[in-house]
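I am attaching a structure below and will ask some questions about it afterwards.
Every protein chain of the complex appears in place save one, which is left out.
Moving on, here comes chain A:
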Amino acid sequence: MKPAPFDYYAPRDLGEALDVLAEAGEHGKVLAGGQSLIPLLNMRLAAPERLVDINRIASLEPFEVTPDGVRIGALARHSQVERSEGIAAVQPLLRQALRLVAHPVIRNRGTVVGSLVHADPAAELPAVLALLGGSVRLARAGGVRDVPAGEFFTGPLESALEPGELAVSAHFPRLPERTGSSFVEVARRHGDYALAGVAAVVTVDDDLRVSEARVVCVGVGPVPLTADVSGWCERRPASTVDWAAVARAVQDRTEPEADIHATAEYRRHLVGVLAVRALTEAARHAL
């Protein structure tokens, strides 16, 4: 037996779950896919008193393509979202990012919304939400609020989710016309958390000049770091943009830290290389 004991609740509907969470307050923890939470429990890095297992709440399962994007329910697994052609058509960055999330077997259980709430600064999905300007819908007994990505991620493994709240869905806006996306990263082994990663979204105008370019970096700060680099592209055609200069501007925004896996300097170097790759690939997809 590895996890410390906890009181277990398996509500069948959302109202019941919110009531249990309201009563549990800061002692409550939500279990969805469990692919980040259960390792923490097994190693006793976390020991919540009350665990609210939401896996039986059918209303949290669906994901849907809406006129302005994609809304993903709290129980939609990574693998379902990754395989959905409907989602890929509207927001291809999700599939590009999900292919870098752990391994296929983990993606069968792990959930997109759970990954957002876990808020690992090296994780892909928080970065996607931040780059696209999406939002997370938080429900509590007697109320619902939508929190924009920019306010949702507050620190490493910390989010705006308050005790008693449940993240019921997340909204990822659709990719605009003439816009391409890309997600690239370097990890010690395929499927590991990245040493550094960069996602980019690039929009071109009618003359195929870069009108808007934004990036987000993972693994090089306490939260996903977004940067609007449109100005650096000087509205040139993608082939003549000085991408190295753009990458330097991105590097300047990061604050990487050293750990056992890589020095801060190496992570900064990676961000530069990856920013060029992500931006040029996104620009190619925009054409």
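The definition used in the following text is that contacts are C-beta pairs under 8 Å (C-beta built on N, C-alpha and C of every residue); 3 or more make two chains touch, one makes a residue touch a chain; residues count from 1.
To be clear about the criterion, contacts and distances are computed from a predicted model.
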Exercise for review: Among "Trehalose import ATP-binding protein SugC", "ABC transporter permease", "Cytochrome-c oxidase" or "Carbon-monoxide dehydrogenase small subunit", find the name that the UniProt record gives to the complex chain excluded from display.
Suggested key: "Carbon-monoxide dehydrogenase small subunit"
Study note, to complete from the structure: The one residue from A:58, A:105 or A:244 touching the chain left out of view is A:105
Check your understanding: Can you list where chain A touches the absent chain?
Key -> 1-8, 10, 31, 34-35, 38-39, 41-43, 51, 53, 55, 79, 102-106, 108-109, 190-191
